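Here the complex is missing one protein chain, while the rest keep their positions.
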Amino acid sequence: MATPTPSVAPTCRERLTPAFALACLGLLALGVASVLIGVGDMSIAALAGGEAQGHAQLLLLASRVPRTLALLFAGLSMGVCAALMQMLFRNRFVEPTTAGTAEAASLGLLTATLLAPGLPVIGKMAVAAVFALAGTVLFLKIIDRIALRGAVIVPLVGLMLGGIINALTTFLAYRADLLQSLAAWTTGDFSGVLRGRYELLWLNVALAALAYGAADRFTVAGLGDAFARNLGLDYRRIMALGLAIVALATATCIATAGTVPFLGLLVANVVALVMGDNLRRTLPWIALSGAAFLLACDIIGRLIRFPYEIPVGTVAGVVGSAVFLYLLLGRRYRLG
Amino acid sequence: MIEIAGVSKSYGTARVLDAVSLSVPAGGLTAIIGPNGAGKSTLLSIVARLLPMDAGRVTVDGLDVSTTTGDVLARRMAILKQDNRITPRLTVSELVAFGRFPHCHGRPTRADVEKVTEAIGYVDLSPLSGRLLDELSGGQRQRAFIAMVLAQDPACLLLDEPLNNLDMKHAAGTMKLLRRAADELGKTVVVVIHDINFAACYADRIVAMKGGRVLVHGGPDDIMRADVLRAIYDMEVAVHEVNGFRLGAYYR
Partner (left out) sequence: MTVGARGGWGFVLSLRGGKLAGLVLVGTAVAVSTVLFQTLTENRILTPAVMGFDALYVAIQTAVVFALGAQGAAAIDPRLRFAGEAVLLAAAALGLFRWLFDGRRGFHLVVLAGLVFGILCRGLANLLQRILDPNEFSVLQSLLFTRFNVVDTALLPVAAVAILAAGALALRLAPTLDALALGRDTAINLGIDHRRMVTILILLVAVLVSVSTALVGPVLFFGLLVSNLAYLAIGTERHLHTLPAATLIAIACLAGGQTVLERLLGYDAALSVVIEFAGGIVFILLLLRGTRT
């Protein structure tokens, strides 16, 4: 059905294949492009010297580089989160925005803002992470009643759960006159990312590295509870670890710049189509693709209506939903 | 009554029906038998205009099923398929009343109401006519649906494997009912059936299909023979005569 079928080959050290190196170069190119594109004079000439140099350097270091890094980190963590959730839930279409995780994080942020407005961002992010975890556990409990794990009904319920939580959040935000802030959390928008505002995302890099370290365990978990136990894996422990990583990473993204629906799903599925489901092999590619995709969408968002910016969430949201639709309805995509 | 000429149907590259030609005269009970995938249900659906055909022509009582209005055809023929799950929750009389739709279009007259009561009585469901369908047993539900097509009062009744999911008693009861419909009400009854012995006991004519074609057709005496059955089913069937009927023992 829609269950990933991983092949476990844990000792492949294929990270540094030529293809991957090439892909990294491509990502680097995108990164450079991202740094160079934007409003304000930041040409190479301006950076080299002259009157505008100070301003250009400021722009570079305080705005462009942080934004690019934020996009990279957010993109790769979205991909990694989706890949983890696919394994843990044994379903191709589960990711933070189809499991209620992202919406629960927004609710957490709102609650923190309402109850403890003076809390530093990291505190609010922590609250959001707790909410995200709770939301995902709620999702898990709901779908426990559904016998067929790989079924389409699972992301369907997740999407709905997210919608319900979103309605609740919107209502509270409306009451507290915080609708603007809510909009900022729900639409991925990196235009306001500056030095000093994005550092939390470095956490996501650490989390992704952690996920990569435990990649084999996650792959085995993807075979199912019974199978995993048979292979000596503590299923509950790995589940807890995975959910914690996802909750933290999602909360961080949302607290910093909002989230992008279906991005992780898209990237994880495309890579899985090409390379299979062995996380140790595919996770670097998924991270890379997520980062590249998010960067590309942001660049497009900056260019379509230059000098106005279109939030990356809008651009990537359209592409993400279109690809998701194709995966659902197009060439019989291994769905029963 | 039913003329089938050169009917073909393919699903992609799979040829389900291959230039089938058949003639079913008015009156009596005709059974269509054959192995799985022979195209029996597909043929019946095409005759009842539920499925389009790729080639050929089918006429029922002189009317071409592809060109005649559905409404007119509905007064001449009715089909009952295997899958009888319906979404709305209806009572027996409500369901059977739908059988009059081709005649009254939702505005039943006295005559329509009488026909409905008659049909329900004919299948022995009168005491249960106010019950909801999901409260009935499988056999009773089947009879309710048969009452519906009887109320439709067509000259021709088509039934696609009506005995599936019925126990012995209800299966025999249904076949007796269909036989009565043919004898007493003068209907032309065509049944697709799995069990050759029911065909042997109740049918006037048996049509055997295999691989999308009509292999052989004739009376029970012609079909219920070891050599013919071997050709149809690719297995040995011992034919015995029991109570004046030919029965096939294919169990071992």
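By letter and in written order, the chains are A and B; residue numbering begins at 1 in each of them.
As a convention for this text, a contact is a pair of C-beta atoms (placed from the backbone, for glycine too) under 8 Å apart; a residue touches a chain by one contact, two chains touch by 3 or more.
Source: prediction; values computed, not measured.
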item: Visible contact partners (per top-of-document touch definition) of the missing chain; value: A, B
item: Contact with the hidden chain (one of B:15, B:57, B:75 or B:170); value: B:75
item: Residue among B:13, B:67 or B:87 that touches the chain left out of view; value: B:87
item: Residue numbers in chain B that touch the chain omitted from display; value: 48-50, 69-75, 78-79, 81, 83, 85-90, 98-99, 101-102, 105-107, 149, 152
item: Residues from chain A at the interface with the omitted partner, ascending; value: 93, 97, 102-103, 106, 142, 145-146, 151-153, 155-157, 159-164, 166-168, 170-171, 174-175, 179, 182-183, 186, 259, 261, 304-305, 308, 310-311, 314-315, 317-318, 321-322, 324-325, 328-329, 335-336
